[in-house]
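Up next, chain A:
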Amino acid sequence: MTITPASVVSARSLGLTFETNDGPVNALTGVDLDVNKGDFVSFIGPSGCGKTTFLRVIADLEKPTSGTITVNGTTPEDARKNRSYGYVFQAAALYPWRTIEKNIALPLEIMGYSAADQKARIERTLDLVNLTGFSKKFPWQLSGGMQQRASIARALAFDADLLLMDEPFGALDEIVRDHLNEQLLKLWDRTNKTICFVTHSIPEAVYLSTKIVVMSPRPGRVTDVIESTLPKERPLDIRETPEFLEIASRVREGLRAGHSYDE
Partner candidate 1 sequence: MEKPSFLRDRIMPVGTILLALLVIWYIAVIFLNAPFERDTAARAGTPISFSEIVPKTMFQQRPVLPAPHQVVAEIWDTTVNKPITSKRSLVYHAWITLSATLLGFGIGTLLGILLAVGIVHNRAMDRSLMPWVIASQTIPILAIAPMIIVVLNAVGIAGLLPKALISTYLSFFPIVVGMVKGLRSPEQIQLDLMHTYYASPSQTFWKLRWPASMPYLFTSLKVAIAIALVGAIVGELPTGAVSGLGARLLAGSYYGQTVQIWSALFMAAALAATLVIIVGFAHTAVLRRMGVKP
Partner candidate 2 sequence: ADKVVLQLKWVTQAQFAGYYVAKDKGFYEEEGLDVEIKPGGPDIAPPQVIAGGGADVVVDWMPSALATREKGVPLVNIAQPFKSSGMMLTCLKESGVATPADFKGKTLGVWFFGNEYPFLSWMSQLGLKTDGGPDGVTVLKQGFNVDPLIQKQAACISTMTYNEYWQVIDAGIKPEDLVTFKYEDQGVATLEDGLYVLEDKLKDPAFKEKMVKFVRASMKGWKYAEANPDEAAGIVLENDATGAQTEEHQKRMMGEIAKLTAGSNGALDEADYKRTVASLMKGGSDPVITKEPEGAFTHEITDAALK
């Protein structure tokens, strides 16, 4: 069980149980997974199967109750303290008292970027998520999708090698989504980041990933890990190729198998 130096996330028989008022909830059990440097890993699985929980464990927001996990070869805590990841939460989690640009500036302020650098980065990421012109608005003045985009911009504004994204494009329409998918792939390609990405869309998962992790609920566990055979260069119409459709159907199989509906 040697960890290759390029392993960014490495989990071994990881388990997490929440204690609640009416008994324990098994959110994760026996998760074994390796994410290597430069991987684009998608997590897909039914609602409540533990995807968010797993991301939170990587981010050191939740402590596993059994098993081990390393991030960048260290404990999640050290990784967090090295500011080695950016996290996009499932909910936008914008601070209501800050305007959009101030929200994006938040991590930059904390990490001590210079004022000029902050400004440039805010502009660039706002443009990336198509929110130029809304920089002075407060979160409640934006639509749901715009808020989500602002929170993506916030995570992209600083340079983290690892991106943890929890359904970042859930509230976006197909076209914006396609656009952002492309942008994200470009970014990933250019910067050689490692990305852990939760999504509910099978095509999105297949289009983006080098590795697709299929999870199943109660207790949350990994049922399948699919390595993508698609090339690194991915135009949007790759989604019509038979290779793509094959992977997609394999994911759908895995998903259906782990699902609790018996229809």
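Convention: contacts are C-beta pairs under 8 Å (C-beta built on N, C-alpha and C of every residue); 3 or more make two chains touch, one makes a residue touch a chain; residues count from 1.
For anyone wondering why these and not others, all candidates are chains of the complex that A comes from, given by their letters.
Note that the coordinates shown come from a computational prediction; the quantities given were computed from them, not determined experimentally.
Asks: Pick out the one candidate among 1 or 2 that is in contact with chain A within this complex.
Replies: 1
Asks: With touch defined as at the start, can you tell me which chain A residues reach candidate 1 in the complex?
Replies: It is residues 56, 59-61, 80-83, 85-87, 89, 91, 93, 95-99, 106-107, 109-111, 138, 140 of chain A that touch candidate 1.
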